[in-house]
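Report on the following structure.
Removed: one protein chain of the complex. Kept in place: all other protein chains.
Order of writing sets the chain letters: A, B and C. Residues in each chain are counted from 1.
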Amino acid sequence: MENLRPNSANPKADLNYRRKKNAEEMRYQVVSFALMIFLTLIAFAVVHFEGFSHWFVAPFIMLLAVVQVIFQLYYFMHMSHKGHETPQLFLFSGLSVALITVLTFVTITWI
Amino acid sequence: MASVQEKFTEMTWPSSPEKATLEAKNKFLGFWFFLGGETVLFGSLFATYLALKDKVPDSSHPLAKDLYSMDLTFAATMLLLTSSLTSVYAMYHMKNFNFQRMQAWLLITVLLGAAFLGLEIYEFNHYVHEGHKFTSSAFGSAFYSLVGFHGGHVAFGLLWILSLMVRNAKRGLDLYNAPKFYVASLYWHFIDVVWVFIFTVVYLMGMVG
Amino acid sequence: MSTYAHKKGFGATIWDYLTTVDHKKIGILYLMAGGFFFLVGGLEALFIRVQLAVPNNDFVSAGLYNEILTMHGTTMIFLAAMPLIFAFMNAAVPLQIGARDVAFPFLNSLGFWLFFFGGVFLNCSWFLGGAPDAGWTSYASLTMEAHTHGVDFYILGLQISGIGTLIGGINFLVTIVNMRAPGMTYMRMPLFTWSSFVTSALILFAFPALTVGLFLLMFDRLFGANFFDVAAGGNTIIWEHLFWIFGHPEVYILILPAFGIFSEIFATFSRKRLFGYSSMVFATVLIGFLGFMVWAHHMFTVGMGPIANAIFAVATMAIAVPTGIKIFNWLFTMWGGNIKFTTPMLYAVAFIPSFVAGGVTGIMNAVAAADYQYHDSYFVVAHFHYVIVGGVVLALLAGTHYYWPKMFGTLLNETLGKITFWLFLIGFHLTFFIQHFLGLMGMPRRVFTYLPNQGWETGNLISSIGAFFMGIAVIILLINVVMTQVKNVRVGNDPWGDGRSLEWAIPSPPPFYNFKQLPLVRGLDPFWIEKMEGKTEMTPAEPLGDIHMPNPSFLPVTISFGLFVAAFGALYHVDGKDWALPVLFVGMGITLISMLLRSVKDDHGFHIHKEDFENEDKGGRA
């Protein structure tokens, strides 16, 4: 959207507006970074604690990883922005091929 | 469409320089496609690792839970995650047409990445002394291939960002190099994404057994 | 080839092709290189059939036979079929979407040269101690046993050309997404463009699996890793999975563009809009999608267990549905049409029964429990030759005749074309139909000979005779090409008279900038729409202006050549040869320095100014 916004009559105002928007986005980035660090800490803590069973830990930290990666993709890599429909489609297609591969290798490679 | 050689000021700098020209749009999209392919590449390596995890010739070889250390992995993770944020800062300044600050943040990113790589080399060296080698077991081959491929990506990313910084140090930002900086930072984030899965699947799950 | 090149003298023409970044010339390069490898692979096929013509034959030895059979498969898939498809994609897709160029002209050229040097490297094995001999699938347990360098040539050669293919795929994806002319929406794209798009996406997701597989094999064979060494905890089934995760989509990478070419031909020569265009697009995408879910049907006998076998069996059957949709849509494109049987149309028409035969045996193979009988027998050989020759090769031959005027500005001789067609079609069915029965009669595939009195003599003899029909057909095609070039009768924009898509609205061959003004697209089959309104060319979508063009570059050749050199170093390093490591470094050095040159030297291309058009209406280079 911002790309299409025509420069307004007052370029200074336009610049200020953009600056403000960029700074605002940067704040979101910092917040998501804090969340990512937080999720990482939880994952390490859960493993460090050693009290939980393997069956809880493995899926739980996988879930944390997935959430964290979503932050990376959508905020750091701007996939939440407009104009990322095709990248999304292809990234997720790649991801599904990768997932099927992993699933196969943990189930039917050892005979 | 703006011309690539045009000189810009803060005022005239477009708000999405990474997509301001057709060349830039192509680069942007092509790079995302490439990342889609990379996802499959790393997926295959992860799959191979999982199939061969702890598959060793005999019991004298160390297994995952004997090897991995939490401190080292944690330090490496923090370094790489932080470097992801610093490259976001660099792109923030790129969008604000502040070349000096962008270069500064990129430099911090590079330093963090180099520190990560240093840790990884130290780690590998340590494992080799424990008897966990690339050539000693299928487990070793799979581990070093997956983590090493990622390490290779980090090294390549460092070289890439550094050469962009050096090449453009004198001429500042324009629409010819802004997309290059942008895709390099995308690449850097992608490396981080892969690492998130590596520390979770390889290290943390390896420690749980 | 073009008149423009003739004026420049031989050396200059060569240099022009070595440095070109023009998609049309790269298309010609792909056609020539792919065509050459097609001849090599065909010769290997003839050797195979001579050896098997009679039992206990000793035309070639067992070891040499395995090399020939491996190289036949590898060459045909990677070095003939794929590049020929890339030839037509390069020649037609940018024109069909009304683009002046592809998205990454430099990478386009790099993709070609990587493929070319990879292919040359692979074939160098013939002269350097023996070709790979573990089949085109190179199953890990056998490749780990191989004691010659053949398999290493396979690994490194395919790795190099595979990178080229991947680059080509990304290039076409971006081109189709970003470079369409005004009005050319996704649902107005010609079906060949659509199938090129889906094929490129398949390349993007399938080739990384092959890359990883080849890396693992390379690490094992050249650097002492243990992925496939069972004693050290390795597992050879990993290779089978990785290979087929790539290998099955690969089949669709080949067949979808073939479907695309036939769709164009059916519509053109039936003088009718493609029946059920949107369901054709949908079916193409669906086939591409399902293509990733079914690879394990190549592994039914591996022992994955009944659950996995059943899932993959049913998933495989599902592919028949979109394929069936396509077959009926083609039939109904012809229905009510005004069909002209030109050479390309003959191929298209013959394709339907041939491919249906290959398709139904595909369904038979999907029946897991029965596949235990078909698997690795001549039945499978018959099946995949029916789809690949009956589908892909017929499409490539059809495409050669159909796009020849657009690529070279001359029409191939129709009489010779029809003779080629009949000989090839008869030869094809003669060769492969009988092989279904040989397989059912218990003949395993990839045998270098067979003992008498097993009931296989007649079938094999018939099959071998058929192969020679195909050989003669190809020779006549070559004669046709030479004759046409010598006569050099130039043709106009739309030599078939019934062209429907944008490529037929511009000269044959098109000027290097393709469209002086980008055309305005008003619907599916844009040129047809204009013709129906009595116009002879497209309405421009923009005023005449400067055109930005990329600079030619020699760097793609040096980048690829560097890898070619480095591969020799890597390969002979294992033998402890002193010169191997230096060669490896020199090769990598050439590549890296070329890449560095590319990245530090700004390349902004050049402009053709609109005044040049106004001065010289012909549109030569400024």
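As a working rule, a residue touches a chain if its C-beta (ideal position, glycine included) is under 8 Å from a C-beta of that chain, and two chains touch if they have at least 3 such contacts.
Quick note on the criterion: contacts and distances are computed from a predicted model.
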*Which of the following names does UniProt give to the chain that is not shown: "NADH-ubiquinone oxidoreductase subunit 4L", "Na+/H+ antiporter subunit E", "Cytochrome c oxidase subunit 2" or "Molybdopterin-synthase adenylyltransferase"?*
"Cytochrome c oxidase subunit 2"
*Among the chains in view, which touch the chain not shown?*
A, C
_With the missing chain put back, one of C:C124, C:M364 or C:L461 would touch it. Which one?_
C:M364
*Pick out which of C:T20, C:N235 or C:S501 touches the chain that's been left out of the picture.*
C:N235
*Given the contact definition stated above, which residue among C:I339, C:L416 or C:L461 touches the chain not shown here?*
C:I339
*Selected from C:F275, C:F292, C:W496 or C:Y572 as touching the chain missing from the view*: C:F275
_Touch with the omitted chain, as defined above, among C:T449, C:N493, C:Q517 or C:T539_ = C:T449
_Full-complex contact with the absent chain, from C:A134, C:A225, C:M470 or C:M549_ = C:A134
*What chain C residues would touch the chain not displayed?*
61-63, 66, 134-135, 139, 141-142, 144-145, 230, 234-237, 270-273, 275-279, 301-303, 305-306, 309-310, 313-314, 317-318, 320-321, 324-325, 327-329, 331-332, 334-341, 349, 352-353, 356-357, 360-361, 363-364, 366-373, 375-377, 422, 426, 429, 433-434, 437, 440-442, 444-451, 453-455, 458, 532
*Considering the whole complex rather than only what is displayed, give the residues of chain A touching the chain that is not shown.*
110-111
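As a working rule, only the chains that are shown with their structure count from here on.
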_Rounded Å distance, chain A centre to chain C centre (Cα mean)_ = 37
*Taking each chain's centre as the mean position of its Cα atoms, how many Å separate chain B from chain C?*
34
_For chain B, residues that touch 2 or more chains besides their own_ = 29, 33, 36-38, 40, 44, 48, 51
*Quick one: which residues in chain A touch 2 or more of the other chains?*
86, 90, 93-94, 97, 101, 104-105, 109-110
*Residues of chain C touching chain A in their complex?*
173, 177, 201, 204-205, 209, 235, 237-238, 241, 245, 292-293, 296, 302-305, 308
_Please output the residues of chain A touching chain B within their complex, sorted ascending._
2-3, 5, 11-12, 15, 18-19, 22, 25-26, 29-30, 33, 36-37, 40, 43-44, 47-48, 54, 57-58, 61-62, 64-65, 68-69, 72-73, 76-77, 83-84, 86-87, 90-91, 93-95, 97-99, 101-102, 104-106, 109-110
*Across the complex, what residues on chain C touch chain B?*
103-104, 166, 170-171, 173-174, 177-179, 204-209, 211-213, 215-216, 219-220, 223-227, 229, 231-235, 238, 242, 245, 596, 599-600, 602, 604
